[in-house]
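All protein chains but one are shown in place.
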Amino acid sequence: MIWDRHRAAPLIVLVLVLLVAPYFVGDPLATAPLMQLTPPGFAYPLGSDLLGRDMLARTVYGGQRTLMSAGAATAIAVGGALCLTGIVVVTPPGGRRWLRLLTRTLLALPPLVFGLIIVTLTSGGEWGVIAATGLVHLAPYVRVLDTSETSARQNGHVEAARALGAGEWRVWRAHLLPIMLPTLLAQAGVTFAGAILTSAALGFLGFGGEVSAPEWGRMLYDGRQVLRVAPWVPLAPGVGITLLVMSVNYALESGERRVRRWRE
Amino acid sequence: MRAIARALIDALWAGLLAASLLFLALRALPGDGLTHQLIESGASDDVIQARRASLGLDQPLVTQVAGYLAGLARGDLGVSLLDGRPVRDALYDALPHTLTLAGLALGVGLVGGITVGTAAARTQNAVRPVARLAIAVGLSAPTALIGTLAIVVFALWLDWLPGSGAGTIGHIVLPASVLGWHSAAAIGQVTAAALHDVYSAPYLIAARGRGLSSRRLLVHALRACAPTIVTATMLQAGFLFGGTAITEAIFARPGVGRLLVDAALRQDYPMVQGVALWCAGVAIGAALIGDALSASLDPRLRDVE
Partner (left out) sequence: MMITTIFKRATTTVLLLTCALIVSGRDMTRAQDDSRRIVYGLTFQPSGFDPHINASSELGIPLRSVYDTLVYRDPVSQAFVAGLAESWAISEDGREYTFTLRQNVLFHDGTPFNASAVAANLDRITDPAIASQKAVFLLGGYAGYSVIDDRTIRIALNDPYSPLLDSLSQVYLGMASPTALAAYSAERYQFYQVGTGPFVFVEYVPGDRLVLRRNPAYVWGPSFYQPVGANAVETIEFRFFTDPVTRALALESGEADIMGELLPLDARALNASTEVSLQPEIIPGQPLQFLINSAKFPTDELVVRQALLVGADREAIADSIFQRLSPVAWAPLSAATPYYNADLVGAYAFDPAAARDALIGLGYSDSNNDGVLERNGAELEIRVITPVWNAIPDVVQLLEAQWRTIGIRTVIEQVPSRGALFEQVAAGDYHLVAWYEYGSDPAYLSRYFTSMGDLNWTGYSAAELDGLLIEAGRQSDDNARRSLYGQAQRIVMEQALILPIRDYVNLNGYRRTLNPVEFDAYGWFPLLHNLSFSTFSGE
């Protein structure tokens, strides 16, 4: 267990709240033009937006959606990176150089262009954004995987196993993976935090599912339109994103510290 | 030197691959800006075919890619599908804005990052949690939120600085600070971690034992962290000089990021390609410079040669 329970507590609490809260709030889509831009108060704890929708309900549903899509995007990034590396492991040595070149290329492309291309190819929707987010974070993950694998190979018992004639695949699974695991998990956390921000940025630019959907990035964009009169509208999703990413980073820091101690 | 040459060749390969990949990916998208515009005006098929042909859009993909790469070698980035404007000219017009903003933001990020990183790692009193919070928020808050809040507070409520546009020094303060905060947080985090490691290294403990003042100790430690800080800074430079679409949009500033988003929305592919290549070039170049700089700053590497 590399997680420090105390440092991970804020994240766990936040995730639990976001998972459970939708059962206690109203309909995030219900409009009430007469109640538009109500300040936070008894009827609307976080106020209401231009169309009179409950910001609390929207923020909570939006959070759940964000968790889901950032999680899916992380799965794509991590899964994709593992597959690519796996292919390289079982193919001739030249493959690795190509993988590094490809990684370097993808890392150099502006994430926004990369994201926009994929979003357009998949014609927009929620899954398009998830795919784009996942692929944007694929290359950084491949790089970390590559670096940590290279350093793990220098480990004594890995070399020993190879000397004893263990196959590439077996070395990888039985010897390298256990050494790399903590780093890979920590990097998955980094990817998750990055995915939250990337999908919010794409939503802010107008991509990501139906127009009415409670999506934090889009809510932030819509909220800016009423900024002058109702600053609470952009604040709710904005603070939501910040808190979620902060709590992921906070939990990660403890993870890193553990990894370090465990290595020493 | 051989390592540098190798890195350069790799970078060239990456650039070439990026150019081809982009070209193919963009051409795989349905429709293009020119055809859309012509369909909208009710142009006949003949006119559409002729206009597409004049831009070489009717040729096989392989020919198009080859032509594009050949153009690149001559420094020709092609022309906009919509207004025939050379992509190079468009970039040239947008670059000054982006360079100014990115340069200032990077300055803010470097100075702020080292300060806040040192504060987070070495101070004892109330400064430390504040510095840590600043780093945590800077890393976690979307630019859209920070930018929006900055406009509300400094432009709307306090009325100190203009919240939009470009033209005077005053206009650049808010966007550069907003961008700079994010970079400062990233650089600060790395600085803090590196300082933490350095202070537990044997030679520094020994130096402390010799009774070096804490100020001189810090200078030593920072010097030891320099390669790490440089790498982190150049990573930020790679982001910033590639244009920052959201910041430019929020503050109504022209620049490379705006150019890119506008071109993408209008499906003006040569423009998207040209701008994206600039971004890729900047990212690759910044990484190269970062490697070279940190190599020259790292005493261990220096000893090897």
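The chains carry the letters A and B, assigned in the order they are written, with residues numbered from 1 in each.
What we mean here is this: contacts are C-beta pairs under 8 Å (C-beta built on N, C-alpha and C of every residue); 3 or more make two chains touch, one makes a residue touch a chain.
Bear in mind the structure is a predicted one, so any value in this text is a computation, not a measurement.
Only one of B:Leu156, B:Ala206 or B:Val219 touches the absent chain when the whole complex is considered: B:Leu156. Shown as candidates are B:Val108, B:Ala121, B:Ile187 or B:Ala249; the residue that touches the absent chain is B:Ala249.
Chain B meets the missing chain through residues 1, 4, 31, 33, 36-44, 47, 50-51, 82-85, 90, 93-97, 99-100, 103, 151, 155-156, 159, 162-165, 167-169, 171-172, 249-252, 254, 258-259, 262, 265-267, 289, 292-293, 295-296, 301-302, 305. Mapped onto chain A, the footprint of the missing chain covers residues 29-31, 33-34, 36, 50-52, 124, 206, 210-212, 224-229.
As a convention for this text, only the chains that are shown with their structure count from here on.
Partner chain B is touched in their complex by these residues of chain A: 101-102, 104-105, 107-110, 112-113, 116-117, 120-121, 193, 197, 200-201, 204-205, 217, 220-221, 224, 227-228, 231, 234-235, 238-239, 241-246, 249-250. By the touch rule above, chain B contacts chain A in their complex via residues 10-11, 13-15, 17-18, 21-22, 25-26, 28-29, 136-137, 139-142, 144-145, 148-149, 151-152, 156, 242-243, 245-246, 250, 257, 260-261, 264, 272, 275-276, 279-281, 283-284.
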